[in-house]
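Of the protein chains in this complex, all but one are displayed in their positions.
For reference, chains read A, B and C in written order, and residue numbers begin at 1 within each chain.
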Amino acid sequence: MARKFTRQDLRDAAEKYKNWGKWGANDEIGTLNYTTPEDIVAAARLVRQGKVISLALNFDQHGPQGAKTAYPALGRINPLHVMLRTGTDAYSGVLDHRGIRAADDMVVMPLQCGTQWDGLGHVFYENFMWNGYDCREVTSFGAQKCGIEKTKNKMVGRGVFLDVPRALGREALEDGYAIASADLEQACKAEGVTIKRGDYVIVRTGQMERCLAAKSWDGYPGGDAPGFSFETLEWIHRTEIAAIASDTWGCEVRPIETEAGINQPWHWITIPIMGITMGEIFYVADLARDCAHDKVYEFMFVAPAIPITGAVGSPTNPLAIK
Amino acid sequence: MARKFTRQDLRDAAEKYKNWGKWGANDEIGTLNYTTPEDIVAAARLVRQGKVISLALNFDQHGPQGAKTAYPALGRINPLHVMLRTGTDAYSGVLDHRGIRAADDMVVMPLQCGTQWDGLGHVFYENFMWNGYDCREVTSFGAQKCGIEKTKNKMVGRGVFLDVPRALGREALEDGYAIASADLEQACKAEGVTIKRGDYVIVRTGQMERCLAAKSWDGYPGGDAPGFSFETLEWIHRTEIAAIASDTWGCEVRPIETEAGINQPWHWITIPIMGITMGEIFYVADLARDCAHDKVYEFMFVAPAIPITGAVGSPTNPLAIK
Amino acid sequence: MARKFTRQDLRDAAEKYKNWGKWGANDEIGTLNYTTPEDIVAAARLVRQGKVISLALNFDQHGPQGAKTAYPALGRINPLHVMLRTGTDAYSGVLDHRGIRAADDMVVMPLQCGTQWDGLGHVFYENFMWNGYDCREVTSFGAQKCGIEKTKNKMVGRGVFLDVPRALGREALEDGYAIASADLEQACKAEGVTIKRGDYVIVRTGQMERCLAAKSWDGYPGGDAPGFSFETLEWIHRTEIAAIASDTWGCEVRPIETEAGINQPWHWITIPIMGITMGEIFYVADLARDCAHDKVYEFMFVAPAIPITGAVGSPTNPLAIK
Partner (left out) sequence: MARKFTRQDLRDAAEKYKNWGKWGANDEIGTLNYTTPEDIVAAARLVRQGKVISLALNFDQHGPQGAKTAYPALGRINPLHVMLRTGTDAYSGVLDHRGIRAADDMVVMPLQCGTQWDGLGHVFYENFMWNGYDCREVTSFGAQKCGIEKTKNKMVGRGVFLDVPRALGREALEDGYAIASADLEQACKAEGVTIKRGDYVIVRTGQMERCLAAKSWDGYPGGDAPGFSFETLEWIHRTEIAAIASDTWGCEVRPIETEAGINQPWHWITIPIMGITMGEIFYVADLARDCAHDKVYEFMFVAPAIPITGAVGSPTNPLAIK
């Protein structure tokens, strides 16, 4: 990274990459619009082996939240799964008056605590959200615009997996490594894939696998990480992809490439300005192994959000279907 | 319904339909095993229009929980979506010291409060759960066996939609209507579909649409409802389907067809004895309309559970992809 | 009520009753300051029988939230009490590897769902909270000023119970009855008590007892109710009481005495302008009975808030000690 980006750089990028109005003044889903019915039909044709690979971490107390990090958790805890009725109740006979022995349960879960989609209500640019909506549309009552429920029929298309470290001949990218557009192109070339409009692009850094191997998430949530360079905005804009995801906490490189006072500059542009939905904390180890083995880096991708009304994100169990 | 089923009928059914051991002593997913890779490839070939139809209700305070019903809610509330940071915080300038204006949120959600999968840890037969596991495997710490996370690479296959009331020439089935195997066969015939091993079968009763039209869920959660007759166990067993879902609160007919002291007898057999995963509170109005229009009642079905470790159920956003 | 109060009336009242700065620019507890150590000593002297009377409803699913009302619940549900470990786990033997058989539990609870204190961060007047603090001190991260934890050494003093309906010769006040200062004075006279600076005043309307007798909270949360007239601001200001509480959902009379666009005008003035902490949903039936019997309407009052940092309210179990 040659120099720190400034507020003026952000303003310039906002001007350059702004997709507001592209799908009408009432659009609430942004680049998810890029995927056409034809793309979905074509994506389904990629299913040749009948193999399903989940890209989700399990949701439990072993998740990345609560790990040591300089970044404040701001209320993000690991999912708290609690039982409302149990098999031990059944065994104890206390359910029998009900005529059925059943267990039931509940979760208390920040929507961005694990494998997750960032919705378009998640990040604001100044006083605006995606498509120019006023940021005050996201109140304590939820997102009146761009709630994640607006995507309930989306998140289906061609998935392309870019294993960047593999393309660069490494196990994993080191923390602070800023993935450049050239790296993404190199991965495409190494894998023999071409990105098309409407694709769902999943990028591996290898950071999560390092954490899993170390049995420690320390530093993962909000700490230094490999990730997208601010410069990849150009690539994302040009390729017209539907969504982008990675195996890190926040997709973009950390430490941040900006001057003081600006945090996560890539987020400032991607979500509210470009309208791109973003996947984070994707578990890609199984997919990486599979793709390395069969050399097929494209697949049908289905990763529905749970349509929680007014939510600015959602846990998901993304499936790569090959 | 000619007569009330008795405990002996349940014992007989348990004996007759028991799939324990069929996929090995360590199996935790039951009939989901029926779907083969070939089935998944074939299912993908059903995607011809590139159309995605969500079968999920939105998850919010307008859901069915809390409605008037004689059945106790037992802790099932509608999802409580709360914000951890908002656009109004952004507007107020209180986030700016963080260098990014972002919203975040959380949900408190019973796992069976809306459109959902019943996992195999949900119901017990005497002291046993699916595959003969001891019911004490489901403690306050969750399901040590058959947790919903075990299905994370499943819930993909051919979906078949059986619009029973339409096949019977009605708008909707009345409450208390016990869907018989013959009804299911009649729907297959009317729609020109044949059920195959490993299918995901979604059955419409029309009850949910009645509630939505009436703008009231009163009676829906646990009240009288159309649904599967105890006798359909035979059909389910014979067809070797992967999973079955419906648009009602509990799939099976209510009032219950059993003598006093037995509630939900169909559940007693389906989940712990047969090992069949069950979908409930599926929103099928859009799918019904679409199938009636194009006469195509089969599709690719993808409905991943959120892999919450040890959960006995999961919200899902099921997708019918045509 | 002769006429609807207007915005100008609110502005006038704000000017007239404003206590900002009275206890210094940094004060965060308002009229709780009125109670002196001498008052506390004197209050303790009122303990003559060694009798403790709780003024709390139990916190459970039978609470007033969720009842039918025209007023939106805005996320207020009854407390959701869930177990983390149980006696049935113990009985089932699944805890024994831990060497101790213990149960544990959790609550999900809006802080103003039952018997509760409204903290001084609860209501704003225009852009201000108590003592002139900017309302933006109450963000999604909680109340940076006037959090309920600031009261942790307070809520002790002389309690005076004013049984208004009894003084007026009625069972209970009807919904919409606006308690006037004259009514409060009449209750004092009937009971032989004199209000002193620093007192905690608990006022009965009888509405809650009506709901309990009817076994229905319909209309209680936010519906029509007897309660304090706007005119009582004068009485509250003059008497210099520490806090005021009642047995209704919101203390003040409903329907509201103001022109369209202003809801709960008494709250606009009491909390942010006067700095008075307010108790709501107090269960006073037992106390009423006891006072009617022994004719003693004053007692030691201890009602500590749970010091949840940054909270704008708190459940409490208020004790009248006689």
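The working rule: contacts are C-beta pairs under 8 Å (C-beta built on N, C-alpha and C of every residue); 3 or more make two chains touch, one makes a residue touch a chain.
Owing to the predicted nature of the structure, the values given are computational and were not obtained by experimental measurement.
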Displayed chains contacted by the hidden chain, counting the whole assembly: A, B, C
Contact partner of the left-out chain, one of C:88, C:205 or C:246: C:88
Which residue of C:29, C:67, C:138 or C:241 touches the chain not shown here: C:138
Touching the absent chain when the full complex is considered, from A:92, A:115 or A:151: A:92
Footprint left on chain A by the chain that the document does not show: 61, 66, 73, 75, 77, 80, 82-86, 89, 92-94, 108, 136, 139-141
Touching residues on chain C - with respect to the absent chain: 36-41, 43-45, 47-54, 56-60, 62, 74-76, 79, 81-88, 90-91, 98-112, 121-127, 129, 134-143, 149, 152-154, 156, 256, 261-264, 267-268, 300, 302-313, 315-319, 321
Positions on chain B contacted by the hidden chain, ascending: 74, 82-84, 86-89, 91-92, 94, 106, 108, 140-141
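Quick note on the criterion: only the chains that are shown with their structure count from here on.
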Contact graph of the chains (line, ring, star, complete, other): complete
Separation of chain A from chain C, taking each centre as the mean of its C-alpha atoms, in whole Å: 45
Touching two or more other chains - residues of chain A: 74, 82-84, 86-88, 91, 106, 108, 140-141
